[in-house]
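Below: the structure, in structure tokens.
A protein chain is absent from this complex, but the other protein chains hold their places.
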Amino acid sequence: MAFSTKEENDSKFQKITRFPRELGELRFWSFVLVTVLAIYLMYVFALTEPVQGLTDPFYSPTILVLPLVAGFRATCYAYRKDYHRHLFSHPIGCSVENFNKEGEVNFPGEKVGRPYSGETGIFRLENLHRYFWYAAVAILPFFYYDLYLAMAYRGEFTLGVLLLILNTLWVTLYTFSCHFFRHLAGGNVDCYSCPVNKKSYRRTIFNRISKLNGHHEMFAWISLASFFLVDLYIRGVAAGLPINILLFRL
Amino acid sequence: MPEDYETVESDVLVIGAGGAGLRAAIAVNDSGQKVIVVSKSLLGKAHTVMAEGGMAASLGNVDPQDNWTVHYGDIIEEGVYISSWKMAEILAKEAPSRVLELESYGALFDRTPDGRIMQRAFGAHTYRRLAHLGDRTGLEIIKTLEHQVIHRDITFYDEMYITNLIKEGNRIVGAVGIKMNTGKIFLFKAKAFVIATGGSGRVFKITSNSWESTGDGIGMAYRAGVKLRDMEMIQFHPTGMVYPPGVRGLLVTEGVRGEGGILLNTKGERFMLRYSPEKKELDARDVVARANYREILEGRGTEHGGVYLDITHKGSDFIKHKLPAMYQQFMEFAGVDITKEKMEVAPTVHYMMGGIEVEAETERTNVENLFAAGEVASGLHGANRLGGNSLSDILVFGKIAGENAAIIAKNSDMGKINAEKIKNEIKYINSFFREDGKNPYDVIDKLTTCMSENVGIVRDAEHLKKALEIISELKKEAGEVGTKGMIKYNHGLLGCLELSNMLISCEAITNCALMREESRGAHTRSDFPKKDKEWIRNIITELGEDGNMKFGVKPVDEMPGEYKNYVKPEVYS
Partner (left out) sequence: MAEKEIELKIMRQDPETDKGPRYENYKVPYVDGMVVLDAVRYVQEHTDPTLAIRWNCKAAKCGSCSAEINGMPKLMCKTRVDTIGDKITVSPMAAFPLIKDLVTDVSKNWEITRKIPMFTPKENMEKPWRINPKDVEKSKEFKKCIECGLCMDVCHVVREHYTPYFGPMHIVKAASWDMHPLDGVDRSKYLNKEGGLGYCNITKCCTEVCPEHIHITDNAIIPEKERAVDLQYDPIAMLIKGIRKKEKVMK
């Protein structure tokens, strides 16, 4: 049976952990390929200058910080769930179906463990999430600066500005609903009111962030989608499409 | 079929891993003796997990006027003056320290605004007294004790079904058990024994009790010559679920009425105003249970045989916050949204006040080296139990039983066991494996139906006599039951063994109910509707020389003069 402890399976465990076997899987390499290609394309067709005052979020403040943003997302707990499940099939799904695809009975306990090291091998790096978070917070003001730039460009409130505002909002929510921030803000405290009558603002902050944190996964995906959407949109504007519609003058 | 067995020795053997058993084991361990705990279910799954409301202790955190004397008075009055005053005193005095001790073991309780342990109101307690953690107090208690046991040097054998005690002279020297998950038979040798096997609610068809409450402890003790007391006293909880049939009997916590729920009949009348104009829905359990019963009997009940319990007027938010478990229970089991719909409820068997007679200060039984504590023991609750007193009972007396068992164990040697007796016991177990055996569950079904129909909440001589007839017939049938297959995890075998114990409880309950010709506390006789001064007595049941059940009556121990001041004098109409 799979349910075993260190003592009993030390030898097996040794064999399994040293090399992160996930990296040997095809799904992973196809993902890496797509990512590398995407980054390459972004360099080649860079949009480093604002278009009609709109800064492409991928280049704010410069594409050089992109690895930081990518690192933040790659180590984020919300994305971890998804790529571990979908990229590496650990696990394939939450159901514990005892039937295989052909409809034959595949009895419990007969499953053979695939090699697996979880977050103990190379994925131990995910523990650096908090440093990426610091970086993300440092980058955040630039998005607001870009907003200012966009509005100040001609004193007009355009569709592009609206999209940038939304984008900034999602990024902000995503950043501050982070599990690490929740931990930092009060998750590491067990007794907020010790002694008992002590007033504690940290509890309030923690509870609020916990609420936000409940939607962290949603923010993660919306903000990512919004990034690409806005990027596409600005490229469209740069290509001369008349889509930066004027909503009202400021 | 197995002939051989494994022998295990310890200083003290505790049978039962509910709150009482675990606390006793901890007490033995504290005194440095070697202890083994056995239980029929898995460790940590005992019946105690089901307790919801809380644990009564006069901490006085919410109502500072509260103290042990008030608690004492409440116990005696609710027990309608046939409780053991000494046990009541011990419980009232010790319960607060047991709560604090649990806290030091890591149990969490809800708190008052100034950080002390919160206490909630419960039916018939003078003050707010129940320490609790939401509506999961039993779970918290059992888990806390479970982890104490796991982390201490205490051996436990779970899924070990004890079939019988082995007696030599007037002393218990061993116990035989079946390890269900391996099918091996065990002999436990010890210097002292504690029975903490809980009640026998399962002898009734409609009950809130868990599967294991089949009165095994009462059965094995009775066979070993231990005296039982007040077996007729069965507490009915007024509100058990009625529909769907699968969950019939499942408890609807008193908290619903505590938070403002009202009882209605099909005419829409709030009938408790008639039965108890002052305390209404929050009167003692026996009063409310009888009222519900009457309404249903007189045709003002629902088609499924229940009355309505309505809390919808409190609003959705309030209900979900205060009664989350009940909201879930009805949503998941009955598909009823209690924030919008009325619940259907009817009385359900809940607790056994009767059981093994013990000495108040030590929990010793009349058989040497044998102790009993928890729901299986009797004396504290008299004719009716106060809500929340059972959890205090199991901890207070579990500890005392463990301590005294350890003392006896220290001063005794390991008794000699006649190997013949073990052989016979194994033969008895194996005798149930036969191809032509009757299905034990059919017999159990007949028995529980008979008990629910004839020895229910309101009793009379006619029905009780009828029940006795059925029981004696079923006793014959019980001689023919059997099962097939292997001994390992064989529920058919368990059914056979449990049946013999259930029959003992049933016979005792029915006979005692027939003897007590009055209505007192939970025991109501429609042919003797009044309380009778003559009956400030306890009924004792024991195994007679001739192998038949023997009954006796003895007066209740009189409490010392100053204690009488703590109790309202009894009134007879």
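In order of appearance the chains are A and B, and numbering begins at 1 in each one.
Convention: a residue touches a chain if its C-beta (ideal position, glycine included) is under 8 Å from a C-beta of that chain, and two chains touch if they have at least 3 such contacts.
Being a predicted model, the structure only gives us computed values, none of them experimental.
Put simply, the hidden chain is in touch with A, B once you look at the whole complex. When the full complex is taken into account, the listed residue touching the unshown chain is A:Gly187, out of A:Pro50, A:Gly187 or A:Gly236.
Considering the whole complex, the residue from B:Arg136, B:Lys189, B:Arg223 or B:Arg537 that touches the absent chain is B:Arg136.
Touching the chain that is not shown, out of B:Pro64, B:Gly246, B:Gly268 or B:Pro569: B:Gly246 (per the contact rule at the top). Residue-wise, the contact with the chain that is not shown comes from B:Met118, picked out of B:Ile15, B:Val70, B:Met118 or B:Met160.
In the full complex, subunit B touches the hidden chain at residues 41-47, 49-50, 100, 103-106, 108-118, 133-134, 136, 139-140, 143, 147-148, 150-151, 181, 210-212, 243-247, 250-251, 329, 332-335, 439-441, 483-486, 488-493, 495. The chain not displayed touches subunit A at residues 1-6, 9, 12-13, 16, 77, 80-81, 84-85, 90-91, 94-99, 105, 107-109, 111, 113-114, 116-120, 123-124, 127-130, 179-180, 183, 187-188, 190-198, 203, 213-214.
In this text, only the chains that are shown with their structure count from here on.
In this assembly, the C-alpha centroid of subunit A lies 54 Å from the C-alpha centroid of subunit B.
Note for the complex: subunit B touches subunit A at residues 114-115. By the touch criterion stated above, subunit A contacts subunit B in their complex at residues 193, 196-197.
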